[in-house]
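My questions all concern the structure below.
A single protein chain has been removed from this complex, and every other one stays in its place.
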Amino acid sequence: MSDPPGRDQNRPYHLHRRDFLKWSAVAGGSALVVGGLGAGLPLLRGPRLPWDIEEPGVPAPGPVRLTGGEWIPAACWHNCGGQRCLLAAYVVDGQVLAVKSDDTQPDTPHAPQMRACARGRAQEGQVFGPDRLRHPMKRRNWQPGGGRRELRGMDEWERISWDEALDLTAAELERILGEHGNESILELGSTLRHLFTGLGGAVINWGSTSWGTWLDTGPMIGLGDGLSRTSHNDRLDLQNCELIVLWGGNPAWSAQGNTMYYYLQARRAGAKFIFIDPYYNDSAMTLADEWVPVRPGTDHALALGMAYTLLDEDDPQHNPLIDWDFLNRCTVGFDREHMPAGAHPDDNVRDYVLGRRDGVPKTPEWAARTCGVSAPRIRRLARRIARTRRTALLTAWAPARTHDSDSWPQMFLTLGCMMGHLGQTGRMTGVSCWERTADGGPFLIGPGGSGVPPLRGAPRRTTARINNSELWDAVLEGEYTAREGDRRSIDLRAIVHDGASALNQVSGLLKGIEAHRRVEFVLTLNFVYNTNARYSDVVLPVTTQWERHSYFKGNRSHLTWARQVVEPQYEARDDSWIAAELGRRLGLDPAEMLPLSPEQEEFNRLAGAWVVGPQGQGRERLVTITEEDIREMGVQGQPQKGRITLAEFREKGIYVVPRRPGDGLGHIAFEAFRKDPRGHPLSTPSGRFELHCQTIADHVRSVGFSRIDPIPVYRPPAEGYEETFDDFERGIKGPFPLQLMTLHYRRRTHSVFDNVAWLREAFPQEFIMNTLDAEARNLATGDIVLIRSRHGAVLRPVFVTERIMPGVVALGEGAWADVDPGTGLDRAGATNVLNGARPTGQGHQGWNTCVVEVTPYRGPIRLQADWRQPPRMPQGAV
Amino acid sequence: MNLFHEWPLVIFTLMVQVAVGSCLAILGVRGMLWAAGASPPDYGRLKASGEGSHEVDAAPLPEEGAPGAMPWDQRPFLLVGVLTALGLGISLLHLGAPLNAIRTLSNIGHSWLSREILAGLMFLGLWAVNFHLDRRPPATPWLRGAFLPALALAGVLLIWSMARVYMLPARPLWDSWLTLASFFLTTILLGAVAMAAYLERVLPLRFGFPDLSPATRSRLLPRPRPALLAVGLAAVVAQLGVTLSHPVTAELRSSGAGTALTNARGLLLLAGACLVIAALARPALADDARSETRKPKPWATIALLLLLASEAVGRMLFYAVGATDSF
Partner (left out) sequence: MAAPLGFRMDASACIGCRSCVIACKSKNGLPPGTHFRRIIEYGGGTWIPDPEDPTLLAPSGIFAYCLSLSCLHCEEPACVPACPTQAIQQRPDGIVLIDSGRCTGCRYCEWACPYGALAFDSSTGRMIKCDLCVDLVDGGEEPWCVTSCVTRALEVGPIQELRARHGQLDALAPLPSGEQTLPRLVITPHPHGQPAGQGTGRSSNPERDLR
């Protein structure tokens, strides 16, 4: 199959679209026309030269590139952690010339346009980029059974036809299923899940990733996890805050879109901001009135020091710091008088903080040594937050993305409860992160269901679930932890990457590569040549959302409807088509995997789309659909009346629920509960916030990796600050004296977008290090450094700044690993080379606890600037 | 820091500066010889005499094509033009759209770059006229006398405008009169030392007069060569001072980048100065008979090479540091 017109097979990373740019367009005038302009310049403009493309003249009124096409609402479909924006692509003859964002409505502070970030605007760079997978490919030295497995990641690729690719994939899956059973296939994605369900299941992975320990601990103690449920008030209520504490969050990077605009509105309304973070990040740069640098993984200790201060200094009459009324009515476990049923009275938070339980008072002095914040400052911080009535005590997931931090959310909640910062206007405690950043409350709008019937045979038959931190060990050593005291053997023969980016995005990447070289078959479905694809045997190119029929996504108060922008690129196909074709070859009914037409699915979502009624009362249909609309769409359905016409929604691609203060659409988390805890109990066993929570303690124990107390006891995390020492008590540093943080980096959403040249240029993958640490190692910005952990080593240019704490270093997560075969060094700075797979607690990934050493690199490997690097896709092979 | 990014400009500016400097030196030597008794316009020509000796002679030129009919400065003067033309040509490689180069003369009223190109072309044109007049002397001797100072003036204007190009408020590291001084000093020191080296090496050995009598040589050579060396030495010393106080050097020092190259630049200048002194101290052509059999010591030539290297390094640093944004 030939390529679509205008595609350059060997295009470097940067797009060349100069063809469309008429740089010398003439405004229809000779030099004389501008006489009198240009501040009296003498117009010695010279004659036309023989080689002139056009008459030299006045510069045209701008290069008019964008003519002759149309704007199509386009998807931005990645798990960015931001607001979920609308894009629009300008399409001329199947070519996208430019991408813009929401300009469909007036932009006002209360109802702002849903403006996209740099990544979304650079979407064209990956859809049409040189790393797009174009054709099915097979690794040259792969044979059924594995062939030369050790060559995975280094082998050459052969282009094969779809028929051949599907045939040999089906045959190999069938062989492995037949010989080794369903428990021999590890499925690390989801787009073929229907297929594997039909085949009797496959082994899957589990474990909290981005959400850290909030995933399990949050709901168990009564707070939202910040993912499916928030504990955050409505965004307009932020403007009622006097103080906003952002503890371990950087929305300017990790939650892009309007979120920083909402915080800026709060600042303009008078709120002060405190940032508690090892990094004076860009959010702090913009908002912070006070920055409290704290070592990674020690937030819990800092919070304990603050709690001690409150207990120590509280005087209900003269210095009320603690909201005893709230503690007594709304929580259990704070003191021995308010314990949940069955709990030991000694296991209360107060006695633990004061040292009566373990003999160690959690004084600010005790905390200072661990967290790096001086004791007087801890005291001032506690007083300031406690005394400011309308305070939002907010955190992102990062501090919980540390080993052994299962009690941290509970400690955070304890602090909020002690100060009573919950359930009232301008007061909230909980997670402000991801799509829920700076906004909370029930959704005000949503799409309808797709109408796809549930699969026959569901629920899915899963043969085994392996924790992310044991994945590669399970492949290599044939054993995994099923639950506490239950180690099971397993014989994995195939790895299927149907979506996701597991090899790059799970801790222990080098071990992961080893595991990939161990199995008999590795299959990847993706649209780019990412790390998964690189270490595979067969690669199947899938379409992006820009090549699919429609896409619906929104957030609390808006819904976007993106349409197909371009035809499928090269030979890319939808995942569902691949699933059906593989299913057919494996004896399943393909119709079961493609039950509805994309048009019908789209109609169902539109017809079912709803929007909240005036003053928050009830729901109404969003879209008016006429008989004619239904005829044009060629679908089954009934006409309906809604708030906007189908034509308007189709053209704009977005509907934003108009907001203003007092519109009845606001939300104060836990408001009813605070007023009447008995009448509106939480979903915890006690119906209250559980500062003593047996549920989470039992849950962590049952997982089988470690144990925690039912109250928030600080445990030095694996690979935390304490492990930077050989002898912590005597202060003797060890071989890995620095703490590594792995940031959500602006260049990417996790690993997506890493190959986009515009973004590579704007956001180099740099290793961030404090000036003092750099000086001690004789390093200057731009030097190439070798960063070593216990698990691997990467090379990166260093960026030296005062904005990060001494002793702490940082690197953005998600760079596509580029492991040098000779040395085993990763040239790209993939953080999971440094982060080891280390299962703790609830089986979450502890990415922000990792100890490293940094040295100047003087070896033979040379690094080019990221955006000058050639594409990862092997050129010429396909 | 990318040292080679502006390589066409490094070569262009240095070539033109060597050319203008050499031209000024030639004119200076002509002036000295004229003052020593040779009369214009045919001062300083060498003529083969019957006895196999050569003398400075104001007599009519030998016939065209006669053996040894060689104006002593014809080769270096030719080189001035060749270097200028080559330099201008290489400067085209700096342009993204060289076909539009002719348009660079469009903004003489405002742009120093336009003026630089104009001065360059004027210098080249006047050189060509003079070169032609050297070969075919005009009937009216005053015409020659008029074109020679015009050539010198064009050279000075060329260096002036070349320096002014870089004296931009937006480039604080360049925007200094020291840039102007430095460009002129480069011109003078390279030109003077180049001519001294030529007089020392090339004249007796390469131009076919191995049998110059010591007496002739001692009459011809001693005066211009030390004078050139002295001027060169003064320019080198001044250049050292200018370099040390130039904003580019200050920036290099404060940033710590390119320390080795900065040091190399200075050391090469110093070494050049030493060699110039050595050349001054030891005449290339001794008067006594014993030196007849010895090859002259090439001190000035080595000095020239060292100074060229120094100026090239300095110019590369000039562009690499000064052209970057201040933020």
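Read from first to last, the chains carry the letters A and B; within each, the first residue is number 1.
Please note the rule applied: contacts are C-beta pairs under 8 Å (C-beta built on N, C-alpha and C of every residue); 3 or more make two chains touch, one makes a residue touch a chain.
None of the values given here were measured: they were computed from a predicted structure.
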Which listed residue (A:Gly198, A:Pro219, A:Pro293 or A:Pro871) would be found touching the missing chain in the intact complex?
A:Pro293
From the listed residues A:Pro130, A:Gly146, A:Gly257 or A:Pro541, report the one that touches the chain absent from this view.
A:Gly257
Which listed residue (B:Leu3, B:Ala264 or B:Ala323) would be found touching the missing chain in the intact complex?
B:Ala323
Could you please point out the chain B residues that touch the chain left off the display?
1-2, 94-101, 103-107, 110-114, 117, 165-166, 168-172, 323, 325-327
At which residues does chain A meet the chain that is not included here?
13-18, 20-21, 23-24, 26, 34, 37-39, 41, 43-46, 52-54, 56-66, 97-101, 103, 107, 112-113, 115-118, 121-122, 124, 252, 256-258, 260-261, 264, 280, 282-283, 285-286, 291, 293, 368-369, 372-377, 746, 757-764, 766, 770-772, 781-784, 797, 799, 801-803, 805-806, 863-865, 867-868
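Please note the rule applied: only the chains that are shown with their structure count from here on.
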With centres defined as the mean C-alpha position, give me the chain A-chain B separation in Å.
64
